[in-house]
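All protein chains but one are shown in place.
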Amino acid sequence: MKTYRHNVVVHWGDTDPAKIVFYPNYFEWFDQSARLLWDSVGLDWDTLARRYGVTGLPIVEAKAKFIAPSRFRDEIVVESAITRWNEKTFEVTHTVLNAGKRAVEGYEIRVWTKKREDDPSRIQAAPIPPEIPKVFD
Amino acid sequence: MKTYRHNVVVHWGDTDPAKIVFYPNYFEWFDQSARLLWDSVGLDWDTLARRYGVTGLPIVEAKAKFIAPSRFRDEIVVESAITRWNEKTFEVTHTVLNAGKRAVEGYEIRVWTKKREDDPSRIQAAPIPPEIPKVFD
Amino acid sequence: MKTYRHNVVVHWGDTDPAKIVFYPNYFEWFDQSARLLWDSVGLDWDTLARRYGVTGLPIVEAKAKFIAPSRFRDEIVVESAITRWNEKTFEVTHTVLNAGKRAVEGYEIRVWTKKREDDPSRIQAAPIPPEIPKVFD
Partner (left out) sequence: MKTYRHNVVVHWGDTDPAKIVFYPNYFEWFDQSARLLWDSVGLDWDTLARRYGVTGLPIVEAKAKFIAPSRFRDEIVVESAITRWNEKTFEVTHTVLNAGKRAVEGYEIRVWTKKREDDPSRIQAAPIPPEIPKVFD
């Protein structure tokens, strides 16, 4: 299973008065890592649009468990892999490691979308082509 | 059940090239609304520290389902209430309404914490005093 | 001279480990207030596009002087006015007041832009119509 390792340095502005990472930042890093995972297999969003008419992989659900705090200067790794493929959606699992230990665990569920035939200004969920999951094997 | 209604205007910088709110922002608004909910019952964090020795209500879990996108200029409301009290944790449920319709649903689980007696530089989960949940009835 | 007063509550996530506002946030609030100023005179960006073919008022310069820090829970006001009109640019002056005292002073210079006739995918600076400054008198 293809796993992307997204290296993130925790900067001063990412932390709060409790001197730990302000938690919405983890979701920002999840989002970055999900895109970089697709890029890493040659399926960046422009390619998806051109080849499959995909209009983005919008998020429908995101969750995180915060196990241990990270602090200014910490160098963390977001490990991301697609752990589940449904008909029109898929689940990206993210694990944040800090000094080798699990700091945050989470996932995002994203949808494969296309323009609606009756109204191209709108999008709808569409079946994920069978060759796509194989690229991530 | 006490419910706090946090009014949020979606600004240009909150939205992304798809012209919808970049999703980590919703968690930032959840965090704001959770604090404002405690403030609204007279239990802001300074009061909690002074009266109960509480060292913050750190988050251990957060989740959101994204039902409909919000856009630049939308005026949304984050409705927040504590829907579950456990021994040392509680769950804040957040519902984002956009033009009266559910746009996002989510929750945060937060912990009641105190300084550790053996090492005051560290914190530990502590039992929530029984009078606290009643304040939110 | 039309002045817009943008009320901003400083949230926990806006502040850093020094317990003061992380300074890039002030520029985010400047940007919000500049747009709200245009909205307040009935010239929101959609109207500018429709009526004048304007493709946005992109920023070319921004500056701030930080006089006094603001902290979690502070309720500040960003007062914004257009203090100078040039042929194709204008200057928005922003003053942040905290408890009535000047906390930050700054400005943004923005450009009036149109699509280029030879290449509509690109934009160019264009003369500001003479009736525009009068709206802000």
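Quick notes on this one:
As written, the chain order gives the labels A, B and C, with residue 1 at the start of each chain.
Everything below uses one rule, namely that a contact is a pair of C-beta atoms (placed from the backbone, for glycine too) under 8 Å apart; a residue touches a chain by one contact, two chains touch by 3 or more.
These numbers come from a predicted model, not from an experiment.
Only one residue from C:Ile59, C:Ala81, C:Leu97 or C:Ala125 touches the chain missing from this view: C:Ile59. The chain not shown here is touched by just one of A:Asp31, A:Glu61 or A:Glu108, and that residue is A:Asp31. Touching the missing chain, out of B:Lys19, B:Lys101 or B:Lys134, is residue B:Lys19. Although one chain is not displayed, subunit A still touches it through residues 11-13, 28, 31-32, 35, 44, 73. Residues touching the missing chain, restricted to subunit B, are 12-13, 15-17, 19, 22, 24, 72 (touch as defined at the top).
Residues 18, 20, 22-25, 27-28, 31, 56, 58-66, 69 are the ones on subunit C that touch the missing chain.
Criterion: only the chains that are shown with their structure count from here on.
Taking each chain's centre as the average of its CA atoms, subunit A and subunit C sit 33 Å apart. Look at where the CA atoms of subunit A average out and do the same for subunit B: the two points lie 23 Å apart.
Shared interface positions of subunit B, i.e. residues touching 2 or more other chains, are given as 28, 31.
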